[in-house]
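In what follows, a single structure is set out as structure tokens and then discussed.
Note that this complex is displayed minus one protein chain, with the remaining chains in position.
Chain IDs A and B follow the sequence of writing; residue 1 opens each chain.
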Amino acid sequence: MTLTTTTPQPRGPEDEAALDAPKREEVGRARDGSRQKWYSSAIARILMIGLSLLFLLPLYWMIASALKSGQELSHYPPTWFPQEFHWENFVNAVNAMPFWSFFRNTAVITVLSVIFSVVSNFIVAYGFACLEWKGRDRVFYIVLATLFIPFPVTLIPMFDLYANLGWVNTWLPLIVPNLFASAFFVFLLRQFLLQIPKDMLDAARLDAASEWAIAWRLVFPTALPALTAVGIFSAVGAWNDFMGPLIYLQDVNVQTLSIGLQAFRQTNQQDIQFNELMAASVLVIAPLIILFFVFQRYFLKGITLGGFK
Amino acid sequence: MMQRRTFLGGAAAVGALAGLGMLAGCTAAQRDPNQIRLWGVGGDSRPVEKKIIDAYGKVAPHVSVVNSTVPSNGTGDATSIITAVRGGTAPDLWYMDAFSCAQYASLGLLESITPLIEKYEDSTFLDQWLQFSTDSLSLNGQVYGLPMDTDTRVLYYNKRLLRAVGVDLDEFDPKNGPPTIERVLEISQKMTKKDGRGNYTRLGLIPWDGEAWAYTWSLGNQATFFDDSNCSIDLTAKPILDAYTFLYDQAREMDFGKVDAFKATYEPPNHPPAQTSFQGEQQGFLIAQPIVSSLEKYVPNLDYGYTYLPVAHKGDKPYTWSGGFSLVAPKGSSMTKEMWDFMKFYCGKPGQDIYMPAVHTVPTQRDVLKSTNPAIESLGLFVDQLKFSTSRPPFPVSQIWWDSMAQAQDSVKLGTKTPIEALETAQARVAPQMDLYCPFTLPKGFGGTGA
């Protein structure tokens, strides 16, 4: 196919890593719009670091609280830095629930949810964006409308359905719906797939490629940044989901981390082990942070739109 | 090549579906009569609950108790139990806030245990628990659960701060009876400190803080919240109105905004349990449940005491109220003899003997109350004043009633409504809901207190 032989055009500065240094610099200037003086880049960097620190505060606060002793938590005003490191809070947090079993359950649900959701949403979004058929945009409005269905009213009918299927206390109610696309992700992907020039698709069709092949071999790699967003959102959604596991998973063998965290917060006399709760929370979100750090680079691989020139 | 890909894709999809089928397959387990499914306590009381279950394992080795934690979203949130009962996956026994019992029972979420009592027990069976605690689990003559722990409200005071304003601590010894509201407010005024900008830095009693609900003050005014004779709730009755007026006046006098800022400074919402203004010695008085164990844990050096709730006039009878948890059988529970025996064990003397000393909470079982266990004896006044205690009325509209009362309290504190306006709003919300359940009467003798 002609498409795979085109030379990728520079999409963003990071793609230039392989190219020689002077050119990299030039592209950087182009994106920022002007020649940068050393001090303007220093100021930008300081602003960036400041903004990042602001957004890191919640995590810092969680970690600091997780390391404090119960008595230190009663200090007024709160101490910004733990006086002593109580690493045992992390150990206690892990021991307070079947952490590793919950971890495994959550991981399985998340991985399957992400795969199903990326695949199904991509196929459907392709149908709404890359194929042209009569009534397409009207039908798409229905997709948008379904974004506005309030979740509490779906809880009971859906539970009735899954209970009749015998799916309570299994992961199926949390995983299977991902096979059927979701309005949010279809909408998201459609917005990006619509930006792919029709000419490119039509050219491939003239080459007698099947739609299925065009979808997976041409469009899928092109839409990688948006697909990464879908993957990240569905991973975070599945990992942190509380309401679903709450009503569908009643058996400790199948429960997830979010249930474990919530159970932590419910004690008699409101005497929450705050430091251990924070330690558990840090452990729960740590894999997500790592995951994001690893996968954010797919935003770098700008799509090779220019390639069809 | 294209075909191979399509084929591989199809094979992957079939494989995934087969995998899902296996996940579903491993769950359709049969119900074993010797297996009891329990949704038990949450948090750090779980190890204690496990001891009860282990102890029962020695009594009845053929029975296995499968315990899960199904945390709720919050008090009064029935999402998980409603769905589970509908889906037929509810547990045999559920550890539940007794306050919700009448409402859930009236919805049909719970099984009555009266038939089990009639079948297996004698007529005095329920007398082994405090009356208000079994009352709170009753509806229309049926009993829906067995009581576990309870509590009472007391007035805590900071001895150091009291001494500093020249108060003889003997005055607050419970043996001298309840203090008067007037006196507590007078001392509070002496304790109060402000900084240069007019912000409070220390306060005495905050009349709406902690468990000092308008409901609490209404009880002190001998309010009754339900009239059996005509199945009605009157939230604008004088004892209730007086309580709300008291809060309204206090909020204006103390300047609610400034008190609220004080509270949010030293005891912000969602604060760690260790960070409260009473523990931080910024607040001299506090009305609360038993918090003794957490005071010991976080501020072992705090010099404090506690006594009866303050009354309107010297010599008035003490009053207080109690909440607590219970074990109930959701609809669809097996209701077997095995389950019943375990339920009796858990909430009866054996279970409470294990549970109460370990979690420092007040038992409801009379023999356990009399026990010489130091942990129970140290509960002192919390137990002594049980004879004056009552519970919130067990009627079918409990949650909306409580929310409406709290909402009226919010309006009165902020001054957005006068006390009577606020209560009329609450009344308009609750009364029509109650009408749906009439005719209805509270358990016989409810409202009368006594251990």
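FYI, a residue touches a chain if its C-beta (ideal position, glycine included) is under 8 Å from a C-beta of that chain, and two chains touch if they have at least 3 such contacts.
Methods note: contacts and distances are computed from a predicted model.
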Protein name as given in UniProt for the chain not displayed, "Sugar ABC transporter permease", "Mannose/fructose/sorbose-specific PTS system IID component", "LrgB family protein" or "Peptidoglycan-associated lipoprotein": "Sugar ABC transporter permease"
Option touching the unshown chain, where A:Phe99, A:Phe187 or A:Phe220 are the choices: A:Phe187
Residue among B:Ser45, B:Ser112, B:Thr216 or B:Ser411 touching the omitted chain: B:Ser411
Interface with the unshown chain - residue positions in chain A: 2, 9-14, 27-34, 44-45, 48, 51-53, 55-59, 61-62, 65, 77-78, 120, 123-124, 126-128, 131-136, 139, 141-158, 161, 177, 179-182, 184, 186-188, 191-192, 194-195, 197-200, 202-203, 205-206, 211, 215, 225-226, 228-229, 232-233, 236, 240, 242, 258, 261, 265, 278, 281, 284-285, 288-289, 292-293, 296-297, 299-300, 302-303, 305-306, 308-309
Contact footprint on chain B, counting only the chain that is left out: 73-74, 76-79, 82, 85-86, 103, 107-109, 197-199, 257-258, 260-265, 268-271, 331, 399-400, 403, 406-407, 410-411, 414, 416, 425, 429, 433, 436
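The rule is simple: only the chains that are shown with their structure count from here on.
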Rounded Å distance, chain A centre to chain B centre (Cα mean): 39
Chain B partner contacts - residues on chain A that touch it in the complex: 65, 70-71, 73-76, 78, 96, 112, 116, 155-156, 159-160, 162-172, 175-176, 209-210, 212-213, 216, 243, 246-247, 250-252, 255, 259, 262-275
Residues on chain B engaged by chain A in the complex (per definition of touch): 2, 5-6, 16, 20, 23-24, 26-28, 39, 41-46, 66-73, 79-80, 82-84, 86-89, 91, 149, 266, 272-275, 279-280, 282, 289-291, 293-294, 297-299, 325, 359-361
